Structure formats: structure tokens, C-alpha cells
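In this view, the complex is presented without one of its protein chains, the others remaining in place.
This part shows chain A:
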């Protein structure tokens, strides 16, 4: 007779103590570390002697886009993921690869048309470098958030984190690539937009500057920021 309520109370204690695990829905327990797949990082770890420590720590399996290939690029992987629709990664990757091919063709054409050797050296032929430059050029430094004060919604300029600004930059570049005639291929338009953005011109850069101008116009509301 006495054991039952005791048991029940201990069960209650258990339910009160239970916390949802930090790793959410992951199939791995929280002590599993993420894989270090980059070649440079691995050599660094071996040099510093950290690799010995990590050798027997349980590690997650690498995702299918995480490779130690020299062609791997974190930012471009992210771009592929942002471009992807309905989980169709094959198509998204194909589009990005074709974009890079187009950039290369356009830049090579520019290169061969130039007669001057000095000017030729200035043309960037690496499509990856152009994509990186385009993304850094389109990154905004502020954004607007709607904040309600006294029944009126104000657009208040607030600082943004680096990751958010990177996301907005890629989003605007992709949107600029999608604004085209029906007959034009996405990868062609996207390549032109990326080259324009790398030269600090084009629609995506215009969008960033518009945002900055609007932030400047609403600078008086900046102290409304709260919570």
C-alpha cells in the first residue's frame, strides 16, 4: 500500500527532470562531434597534435556535399542550398556549375578582346573569386524591422549579423537572376548578375543601396528598437 504513492512521486520527479535533448531531432547523441572534412583543417590538426585527441571521439558521418576535394567551397555549397527548390539538389548544383562556366566564358572573352597586357592581367578569370566578390559586395550592413509604437508601425533600422547579411546578399543575387525574359536561361542571367555585382553595379547592388537609403531616411526611428 505504501509503495505505490512513493513510486508515483518518483515518476513525477522524473518527468519534471526530463529535458528535451539539445540536438533536437538529430539521430546522433549530443556528444558526437561534427566531421572535419577540409584538407587544410586536417593537416592543421595533425600538425598541432589535436588529431590524436579527436581520433577516438565519436564523429558524425559527413554529409554528401562535404568533401575534401580541392573544388569544395563552403560558400558555393551554401549558394547551392539557397538556390535549391523542393530538395532538388542535382538541379541546383547543375545551375551553379553552368553559371560558373558562363562566367568563365564571359571573362575569357573580355580577356582575349583586350590588347594591352596590363589590362589583361586585371581581368579576374576565376569564377569562384567572382562569386565571392559579388556576395561580399551585395552584403547589407543594416536592415529594417517593423516595430509598433502607439498604433503606428515604424520601419526601424537595426544592425544585422554577418550570417543574415550573407543570406540576404545571396537571396538578392538569386532574385536578380530570376528577373529575366522567358527565353533567357537562368544560369546566363545569374552569371551576368554575378559579374555585375563583382564590379559593384547591377540590380542586386542597387537593391542593397536602396535598403541603405531607406535606413538613412528612417534613422530618426533608430532608438525605437526594443525587445
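Definition applied: a residue touches a chain if its C-beta (ideal position, glycine included) is under 8 Å from a C-beta of that chain, and two chains touch if they have at least 3 such contacts; residues count from 1.
By definition in this document, contacts and distances are computed from a predicted model.
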{"item": "Complex member absent from the view - protein name from UniProt, among \"Eukaryotic translation initiation factor 3 subunit I\", \"CHCH domain-containing protein\", \"V-ATPase proteolipid subunit C-like domain-containing protein\" or \"Proteasome subunit alpha type\"", "value": "\"CHCH domain-containing protein\""}
{"item": "Among A:74, A:94, A:109 or A:216, residue touching the chain not depicted", "value": "A:216"}
{"item": "Candidates A:80, A:142, A:168 or A:191 - the one touching the absent chain", "value": "A:142"}
{"item": "Contact set of chain A toward the excluded chain (per top definition)", "value": "141-142, 157, 159, 161-162, 200, 209, 212-213, 215-216, 219, 222-223, 225-227"}
